[in-house]
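One protein chain is absent from this view; the other protein chains keep their places.
Moving on, here comes chain A:
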Amino acid sequence: MRFLLKREMTMEKFTTLSSTAIPLDIENVDTDQIIPARFLKATDREGFGNNVFRDWRFDKNGNENPDFILNNKTYSGNILVAGNNFGCGSSREHAAWALTDYGFKVIVSSFFADIFKGNALNNGLLPVQVPADFLKVLLSEIKNKPDTQLIVNLELQTISIKGTSFKASFDIDAYKKTCMINGYDDIDYLLSKKQTIEAFEAKKTY
């Protein structure tokens, strides 16, 4: 792709990731759960990780809820494997910032809400959409064997369990894939199109 030549690096590059994963077996996780509204008063992008899943992680007095999976030290890793329809609701990009700030680099689900997916990709957080039955097996494998290593290969668009033949491929827009692999973002591209945009403005008919 021609436009990529003169762009600077603005995002962290992503090619492959091998990590253990945290199984969040809950459906319809909305962005209000990922980061509740009362934490949206900040005016920069940092520090949201402290409050990711705040009301599931902590009780009203700020004590850890031992039943919530993120507080279960058996599970760790940069991959969050979540139930169907992840990221629905509010457009708050703070949700993506909170997840990356906490340390996640990949979210796996059988379905992602549109805006969340875009926000994630714009922040170097890879949404990996897998078939529902694959997700089911993945969740139970991780739950049973917390040291299960997942391998996410963006180049090949595959996710697999290390040391097994258990594998699925996932879709990603070709342009977004190039951006993720190279650490580019959309602003660079749009700025390179300034003249075309101005020409469009000059002759728009509606």
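Observations on the model:
In this section, a residue touches a chain if its C-beta (ideal position, glycine included) is under 8 Å from a C-beta of that chain, and two chains touch if they have at least 3 such contacts; residues count from 1.
Keep this in mind: contacts and distances are computed from a predicted model.
UniProt records the chain missing from this view under the protein name "3-isopropylmalate dehydratase large subunit", selected from "3-isopropylmalate dehydratase large subunit", "Carbon monoxide dehydrogenase small chain", "SoxAX cytochrome complex subunit A" or "NADH-quinone oxidoreductase subunit L".
Here the missing chain is touched by one residue of A:13, A:145, A:167 or A:193, and it is A:193. Residue-wise, the contact with the chain that is not shown comes from A:28, picked out of A:28, A:158 or A:182. Touching the chain that is not shown, out of A:18, A:85, A:149 or A:182: A:85 (per the contact rule at the top).
Only one of A:52, A:98 or A:115 touches the absent chain when the whole complex is considered: A:115. Chain A meets the missing chain through residues 1, 3, 10, 25-28, 30, 32-33, 36-38, 40-45, 55, 60, 83-85, 88-94, 96, 111-115, 118-119, 122-123, 173-175, 185-187, 189-191, 193-194, 196-197, 200-201, 204-206.
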